[in-house]
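Every protein chain of the complex appears in place save one, which is left out.
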């Protein structure tokens, strides 16, 4: 059973769930009766979750306090899964992956090649939408990790994802008997290699130009095939462009995707009139001093003796329209606020360059079949 | 007299002014008694402008109409001048030029090399701030145009701008007797070439790498010199990086500047309740029809005869909370509006890559002088 | 023949012209399609080829060339023959595949090769007059030939840099070449068609990248039931359909899109260009007005107003009354459908592209979204979503509303002259994304930890 592909109603034992603690802290969790999920806000028994609908907020009273700690239990989606991954992992983030899927026209009929698998986050997004995903990973340890994860997540059971251990730059994409792969080759078809017939290719490789020449063996021969190469450096793009042209790929376009996220914030509205009023308040208090100095000066001019004019104690300013600066909580209803947006403090200013191209191997038609069809439609 | 360097109070005959018609239509104008400035909104006599303060709005009654046409007469600044240039010209726009000036630490002590002059728009911004601008232009026609413009604008008279006709890639930056230049070489100094001593360089050339080797002859030898190359293509950057390293330039950094402009707009606030009310209004009018059909059906079942139930004429909807769509003027006070911002319809997504570097030719000190100074400061 | 990969009769396809203008055509058997100055062709000549194929229109010298002096024929473009083109000159790609034009090498920028000696005197440098070119167009058939003649007659052509030469060629090719590419009508294609037609307002200024991101953030799958508001006239619904069914009328998937509309009748006009059958759309796309959705009919009143008859009753009914009965029966089922859509479904996602005031609209739409399911809301303006996200933030049923933006920046991909395009269209819109959640009871009395 896939934890991703079926919309689930309630949280059940054995489910893979995502626990949302904060926006930057989302943790995967296998629901296990009797166990507990520990955070610094408290310990959440899985039994409190079981039977509740997905999306439920779970509360526990924090130890030695009258307050509650809260988490939300969510059903995983590829996008939430991506957010839950540690940031240091190489991840294709949603702004890129969603654009690539749109450009590659991913849908239930798509047959997609992904190399390499990497963290597997993009594989999840592909798996949701496409007819079949052929994922390739050359790093053996990462292959094993991804294979295990795909299995645990139910992607393999869903039947539309296979993963193969392969250096596609050296050995191409063909999947044969004996390969280290989750692809099931049954002897019945009389072939000893998988029928791939890909129409969408995603290459996240350091040297896509070494893989591109192998593609002709596995792409569908008589339909338009779309390709995307994901490369961080511009020199990789340059070399990719060269090879794409050499191997007959056309409609070449390279783009960058810039994803941005904004926080919703409030800024205190501090009006000029209030600021002036505050200063008037200060001035008034000082006025007494000024008056006093003026009197003293007059007396001086008139040769009167300086009296022991008692210096009045200045009272603290009473008028404080903006509160005590940073100690006012944002949104405090005693003040007026303006809604403002603030870009995230650290932005992902570059992920990779995306080079797209397409190819139709055989720009031909089945003349016999076409003639029949035309004949059928004659007036 | 410079039309740029002195803050002027009133519009005077002979002044170079900028006429602001719309944001995208700003025209230079030499104020000439008796002449008129013609727009499709009307003809504005210069005499109406003379004597008025700069910034004045000038009105004329449009022919055969009770309405007025308006223009604003502004004193030129480098930024307004840049806006007034035709967009098809190659221009260094303000987001780039202001960043470059800030990075090159332009101030009254700066001695700046600019190659090439191009449209001259950046020259105006440099001229405003720097001690001396040495501008170079290799295209003879453009050189003459720029020289003439600098003269008309008073830049040459201000004394801190000179322009030289030169292919700096071939012939370097040294200005000698006999060169086609506005630089005045007086024989008195005993030198036959100009003392340039530049500490800030701006190269807007297709092949900056050919010019960079010539710089050592003209930069100040014992202070930090800053350089900026302005190149549209990444391959130019790559070649520039190579040459910068070879010729001892350090602190190399390359950036892109992205300038954006937003329009302030209003969007109508269309509340759900109003939209529902509008549909209720429609439903009510239809209700009569439904009732009628219900009655008819009942009669049918009861085998009564169909009466000639008069179909009521549906009255037009009265409740129209959002006005007639696109015919409502933005900001119409009969409706509620939300302030929104809209990016300009066509953005300058790329101007050029800016490659910065710096160099100190002699990392030495005058040991004798330094020893004296240290001695003076001994306790 | 698979209509998803091959050019097939009766399908709508997107034609890309040399100018990169787009045109949507229905491929009626035996009909001709005219591309104006780019020529005309016969539909039968293209069917069977893979979608994505580029065809060049050519005219044999023996064939009758268009005779522009004959006024009656002036609007009738003659149908040409077709041949396959290996590659079209792409918008940002290499300017030309012409063998006479040397491929630019990396770093060819030399000042000696610059346009130094070229002074722009406008059209005077082209010694071929407009009249002569028009004459050539009348006589000749190949754009290539006109361009060659123009180059011969161009006084300054050899003073241009290789780059300028290519630019010139490309511009001219777009002007005189006669070719077109037949593309599958994807949701992106439909969007580009609208933009290119200047109908940016209809598309609510949405960009391809924003549209694609809505589909992913909305976790759109072929087995979900989605609540949707679509003010783009069907573009968004089409994007959902494409992601869910990939153009496949035979798809066994059970997903549905319930479209809530502000006016009395839904506007999904753009679906007329789709190749989904009417039955398919009826099965997978349901529409309901906001009034019916928020104030659905009361079941008791509906039952009171009408009771379906048993088969026996129906048999006894006079045939002249049956028409009225069936109209009424349809109304009855329609009312039941409305009640079901408005009250019985827990939606798997909420996808909104609306100009209604979102802070009052979206929380109410969100009521019927199942816990843990995403809510994705589009707006042309960030300020609108800012107000929405503040409203949702103080409502504990919505988890972590955030405003996201995605922008695509295309490059010129000529090797040796790589750089981002100098200008591009602004806009593209913004997305608010959050998840529906079910607050714990304790939450009411306490502060969220987050």
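Here the chain labels run A, B and C in written order, and each chain numbers its own residues starting at 1.
Everything that follows uses one rule, which is that a contact is a pair of C-beta atoms (placed from the backbone, for glycine too) under 8 Å apart; a residue touches a chain by one contact, two chains touch by 3 or more.
Here the structure is a predicted model, which means the values were calculated and not measured.
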Option touching the unshown chain, where B:176, B:224, B:271 or B:293 are the choices: B:224
Residue among B:14, B:33 or B:55 touching the omitted chain: B:55
Option from B:195, B:256, B:273 or B:332 whose C-beta touches the chain left out: B:256
Sole residue of A:348, A:363 or A:377 that reaches the chain not shown, by the stated touch rule: A:348
Hidden partner interface residues of chain C, rising order: 383, 386
Residues in chain A touching the chain absent from view: 138-139, 141, 167, 169-170, 205-207, 210, 232-236, 238-239, 265, 267-273, 275-276, 279-280, 282-283, 293-294, 296-297, 300, 338-351, 353
Residues from chain B at the interface with the omitted partner, ascending: 5-7, 9, 20-23, 41, 52-59, 67-70, 72-75, 77-79, 94-95, 97-99, 101-103, 105-110, 125, 128-129, 131, 199, 220, 222-224, 234, 237-238, 241-242, 245, 250-264, 266, 339-341, 353, 355, 358, 360, 362-367, 369-370, 373-374, 377-379
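Following the convention adopted for this analysis, only the chains that are shown with their structure count from here on.
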Centre-to-centre distance between chain C and chain B (centres being mean Cα positions), rounded to whole Å: 34
Chain centre separation in whole Å, for chain C relative to chain A (CA means): 25
Per-residue multi-chain contacts in chain B, two or more chains: 234
Chain C, residues touching no fewer than two other chains: 106, 382, 387, 409, 418, 420
